[in-house]
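Note that one protein chain of the assembly has been removed; the remaining protein chains are unaltered in position.
Naming follows writing order (A, B and C), and every chain is counted from residue 1.
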Amino acid sequence: MNKKRDMMISETGTQREKEIKIIGFLCNWCSYGGADTAGVCRFKQPTDLRIIRIPCTGRMDPLFVVKSLIYGADGVLVSGCHPKDCHYAVGNLYARRRMELLKRFLPFIGIDTNRFRYTWVSASEGQLWQQVVTEFSEEIHRLGPNAGLNEKMDAETALSLFNTK
Amino acid sequence: MRIGVFICKCGTNIANTVDTEAVARKALEYPDVVYATDYMYTCSEPGQEEIREAIIKNRLQGVVVAACTPHMHEPTFRRAVEKAGLNRYMFEQANIREHVSWVNKDRESNTIKAMDLVHMAVEKLRLNQPLFSSKVPINKRVLVIGGGIAGIQAAMDCSDGGLDVVMVERETTIGGKMAKLDKTFPTIDCSSCILGPKMVDISQKENISLHAYSEIESVSGYIGNFEVKIRKKATYVDWNACTGCGECTQKCPSKKTYDKFNEGLGSTTAINIPFPQAIPKRARINAESCLYLTKGKCKKCEKVCPADAIRFDMEDEIITEDVGAIVVATGYDMFDYSVYGEYGGGRYPDVITSLQYERILSASGPYGGHIVRPSDGKEPRNIVFLSCVGSRDASVGRPYCSGVCCMYIAKQAIITRDHLPDCNCYVSYMDIRSPGKNYDEFIRRAQEEYGINYIRGRVGKIYPKDDRLIVQGVDTLMGVQMDIEADLVVLATGLEASEGARELAEKLRISYDQYGWYMESHPKLRPVETNTAGVYLAGVCQGPKDIPASVAQGSAAAAKVQILFSRDTIETDPQVALVNERVCISCGKCIEVCPFGAIQWKTLRDGSQKAEVLPTVCQGCGLCNATCPPKAVQLQHCTDDQILAEVNAVCE
Amino acid sequence: MPMDEKTKTLQEDFEKNFADLELVIGWETGFDRLHATPVFIRQPSELGKLVWNPLCSQNLSGYLAKNLDASIQEDGKKIGICVKGCDSRSLVALIQENFIDRDRLYIVGIPCEGTVDLRRLMHLKPSLENVRKVDIEGDEAVVETDQETLRFPIENVLARKCLRCLYPNPVIYDTMIGTPLKPRISEDKLYSAVEKFDTSDRKQRLAFWKTEFNRCIRCYACRNACPLCVCQDNCIAESRKPKWLTQRDGIREKFLFHMIHGLHLAGRCTECGE
Partner (left out) sequence: MAFIWPAAVPNAGNEIPTMLIKEKMNQILKDMLDYEAGIDAEAKPPLLTFDPGETGI
């Protein structure tokens, strides 16, 4: 899979460190609007974020985040309406419990929790959105590409890593 | 599947920092993409024409447009796609302007990002299904809950608009709190003079069926097709026979019943008619205090009644009404003044609430309009009005301002000065809130013309001294402590949600805030609608407001109902959840989390129960889809597979 | 109250109430005295099979939601079920989610000293055979065989879930057999294993889980044994539409399956050790 990504880069001529890809799950009513506002105001942002539009953060099953991180996404950002501002009244109230549970669970299975972040951005907060994307992208660049659980790491190397405790 | 991709240059907005040709070329490599081009202004007439032609020429089955934000032109492109014969949901829009070209200048990484976004849109489109909105007939009857001025206004407007109206009122008479008022601000015109005719209209209109002394038992169904069960509480009087002559009320021996209409000033008989202009003007027997119903003696009213209307064996009756829309106008209750122990509310007879004082002022009140002290019936020489009792005070859980007290204090003081010119009126206030038309002038008149002493400060304590009351407070403007010997103290108690408002909200599945005020769907833009389709709000139940605002909201809610009923059927939004019955394990989690009660049990032939989504009620939030363990329920146009397709497009 | 006395009172209690029971779920001695297996008794005569000893470790409430449709009330007959402390918590969790109707059950709660983990027992004494009785006295496990009586310190043979048991006494029951017992662990040390595991470095934990989950062959036994996993044959691990997991054998798929199981049990799992 990554072969395709590298080929794309070499095709455009400049050899760059592997492209960082961040998946953003944005709620359609608030955060997607906030990202639009940031765009309309031309607030400069890094280009690593790929936005997926969902009707509400209540639609976010924590499994989407886990699957993204396991299958190689370098970072996952979930953003929705501020609590009590949800277009569906309670969607984000359910979501914040699920996201916080996931945020505290990820380190236990060895996934760096800084690769996942959830925030609340309303449709008018373009400035805040720029800040969230910029900060998160820098954080993910610092962490580097996420190997995910690629097959290459066989048992021996895993064990060697482990037994050096 | 044959997909066409259109990359919009949007003039220079996109073309400046995104290589649209490369993105179009790249798009051809994605699976199922058979046609890809970039175009100057895709959203323009010629642009849409280009899409239409490309669909026909290349027999496209789906279209991806990479341009601005879907919030802007998704409807436009969907119509264009529909005009060309495709289903409007076989379309995806990638946002490469606000999210790409406008936020970064690096042309090369912008192009890569645009390619990825187009790839994600293509992957999602490959899993899109054509969706069709269904038409559901509307039952053009409206239910108005609450017979106060807001409810009356809503019912009148709907009825004038030719709609059948069902009004349910909890008390025996409509009129709500306004019927208890003597005069209304700022024009001091008599409350029953402006309310009475409207109440009579309600009773005389053929298309309004009034259920007084009734409560909502249960509400089921959805917008356009609500089924409401109404509990007609037992009045022990057959209202068809009763003419409201009042003979029984004279002869009834049990005189000690709590007079709810007069807020407990004086008492009334067990069988009573609240006030002369009551609509419907019918008697009701109070089961707790009627000698026959409690001890089995008496039955005097039965003997005296000329119309033989007394029915001691009467039971509650549940009736069902099918309606298409519901207007909630359940009004408010006054704050319980006994919470402020230091004011002696409930302990000293001469410390009364403002509503009790209204009854004292009112000609149909217990004292026939003469201002006297409830304790000894003497005319007061000093009256102190206290504002913000149970408002703007977080310590008693009422941090909000009730909005109307400053105005009605001034009105009550002015009327008092009219009745008793030599009676001194003091108003202890924190701030004066008089925002309406002629409101502040009214307060100014109270101070200057009627010589009412406005003292800025909060009263600390009220204690009796022989037969008078010492009101201990402070005058912050003069910087002195003040003690007034008052004959009568009127507490301007704040407004709070009416008792039972929360239970009703749960039945209607509308939400309310922590004070019990009902939640409008948008505080500024949609104040009379709720998040539950088909349920509208009017009056104070949505938040403290005065009579003009309540009437305005009554008309607004009626207008919303008219809009809803202007069509014979409702077109449902097809982006709703759908249950795959073979996968559903009947765990009921979706029903528990659905904020709109859009999912119900459906019993299959073999008796097993599966979840079923009502397309008209579902708002498409997707909570059920995220909660369902076996993923039996899928939000159409945003299914798990479609989101996973986009995730996989990025993660490769 | 010693074990065999508990067995007797257990049988008597069910005998007494068998009139309004249609089924009694309990344990009986398995193919040898060292194993106990669940038993479904429909005739009062079979009540003699019921037994209670430290080998009855299976969580019987699992059968209620998954196999028997315990949510529909038939002719007023109830289902009798024996539950230890941990099993009763699973029962409550099932009732919380309306999988079972509480008044459809006649629950007999048994405060439990702990169940013996046979693998640990075999680990200590591989040559163990023709066992006659296994008992727990104080903090020792007593295994009587034809030849000798063996005594093991309880920490070496108890199942892992019993070593950290906070609820030996049933949280829900109609009758209780025996007197309540003291929990074997205090509240704060309940998650000591997890806290200790958290101290290791993140990379090592990832490697540890990758190695462990690599050994998983996705036989789904853990899912089928879990009393709260009621999706059974509709599990998204095996579903084509929506396609969360493929049947490909790879660390990603296995890892994701265990995440699905874990996340779906979040806030529901009662650590019954099944």
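General observations
Following the convention adopted for this analysis, a residue touches a chain if its C-beta (ideal position, glycine included) is under 8 Å from a C-beta of that chain, and two chains touch if they have at least 3 such contacts.
Here the structure is a predicted model, which is why all the values come from computation and not from measurement.
In the full complex, the chain left out of view touches A, B, C. Contact with the chain that does not appear here is found for just one residue of B:R311, B:R458, B:K589 or B:K602, B:K589.
Touch with the chain omitted from the figure is made, among C:E5, C:E22, C:E137 or C:E212, by C:E212.
In the complete assembly, the contact with the undisplayed chain comes from A:Y94, out of A:Y94, A:F116 or A:F136. Contact with the chain that does not appear here is found for just one residue of C:K6, C:R89 or C:R252, C:R89. In the full complex, subunit B makes contact with the omitted chain through residues 514, 589, 592-593, 627.
Counting the whole complex, the residues of subunit A in touch with the unshown chain are 83-84, 90, 93-94, 96-101, 104-105, 108-109, 156, 159, 163.
For subunit C, the list of residues touching the undisplayed chain reads 88-93, 95-97, 102, 117, 119-120, 123, 159-161, 163, 171-172, 191, 193-197, 199-200, 208, 211-213, 215-216, 222, 258, 261-263, 265-271, 273.
Please note the rule applied: only the chains that are shown with their structure count from here on.
Distance from the subunit A centre to the subunit B centre is 38 Å, each centre being the mean of its Cα atoms. Under the contact definition stated at the top, the residues of subunit A that touch 2 or more other chains are 67, 71, 148. Each of the following residues of subunit B touches two or more other chains: 640, 644.
Residues of subunit C that touch subunit A in their complex: 194, 197-198, 200-211, 214, 244, 250-252, 255-256, 259-260, 262-263, 266. Only residues 582-585, 587-589, 629-632, 634, 639-641, 644 of subunit B touch subunit C when the two sit together in their complex. Interface residues of subunit A, counted against subunit B in their complex, comprise 1-2, 4-5, 8-9, 12, 14, 19, 21, 23, 32-33, 35-36, 38-40, 42-47, 49-56, 58-61, 64, 67-68, 71-73, 87-91, 94, 98, 130, 148.
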